[in-house]
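On to subunit A.
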Amino acid sequence: MNLDWGIIWQYRWDLAHGVGITVALTVLTMLIAVPGGIAIMMLRQSRYRVLRGLGTAYVEFFRNVPLILLVYWAFYVLPILTDIQFSAFTTGLVALSLNVSAYNAETIRAGIASIRKGQLEAALAMGMSHSQAMRKVLIPQALRRILPVLASTWVSLFKDTSLVSVIAVGDLAHTALQIRSQTFRVLEMLTAMAAIYWALGYPQAKLVDWIHRKYGVTE
Partner candidate 1 sequence: MEFDFSPITDNWRFLLRGLELTVVLSLATMALATLLGLAVGLGRLYGPKWLRVVLGFYVDSMRAIPVLVVLVWTFFAFPILTGVTLPPFWAALAALTIHIAAFVSEIVRAGVTSVRPGQTRAALALGMSGAQLVRKIILPQAIVRILPAYGSILSVTIKDTAIATVIAVPELMRQTETLAAQTFRPIEVYTTTMIIFFLILFPVTRGVDAIYRRVAHLGQS
Partner candidate 2 sequence: MSASLKPTAPAERAGQQPTIAYDGVVKRFGSLTVLNGVSAEVYKGEVVCLIGPSGSGKSTLLRCTNGLETVDGGRVLFDGGVVPSDQELIRRVRQRMGMVFQNFELFPHMTALDNITVGPTTILGEKAASARERGLALLDKVGLRQKADAFPSALSGGQQQRVAIARALAMNPEVMLFDEPTSALDPETIGEVLNVMKRLADEGMTMLVVTHEMTFARRVADRVLVFDHGRIVEAGPPEQIFENPQQERTRDFLGHLGWNG
């Protein structure tokens, strides 16, 4: 077997650029999908039945289709529906945000729903206002349940960004696959890709475990 691991060093800046795109996609998606999730969660609590139905339909639909299909769909359908040519990066960002917002909406809803009704009653009985009860009693408790799940979602998202490579977003996966087909250094490049994802993802997975241990609520 004739291997040339020097190829990785040779293309280090391209790979680094790919890592940059992967990280940027992860961060931007989360920045969109946390407010997005809150908005959809609130939609589901709306007084109007139609809006509630819409919120629920959104969450159920986007949690129940494969992300890679959503990426293709956004790639082909968005430009036609909106009449705007999006860049591959923006298209990927939209697909990821649509998906992660649905998960976040459910995470936040479940976090709030998990707090016993008695907690609100106890706070109100003490003479707190409704907003004081939310701020001082309900939200702090809900956050303890929401944050660990958001952290897990973060790691999944980091990995899922690799799926936008199919529409030629220059993320780590796409960059590595491109270099592979240009140089025919298949084993070296694919192993390097796996190793880089591992090096970035492993500490994140460990960090998530730590967050779950520190903040997680055991029932």
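Behind the choice of candidates: all candidates are chains of the complex that A comes from, given by their letters.
One rule holds in what follows: a residue touches a chain if its C-beta (ideal position, glycine included) is under 8 Å from a C-beta of that chain, and two chains touch if they have at least 3 such contacts; residues count from 1.
Just so it is clear, the model here is predicted, and its values are computed rather than measured.
Engineer: Touching subunit A in this complex is which of the candidates 1 or 2?
Structural biologist: 1
Engineer: Using the touch definition up top, name the residues of subunit A that touch candidate 1 in the complex.
Structural biologist: Interface residues on the subunit A side: 1, 60-61, 64-70, 72-73, 76-77, 80, 155, 159-160, 162-163, 165-166, 173, 177, 180, 186-187, 190-191, 193-194, 197-198, 200-202, 204-206.
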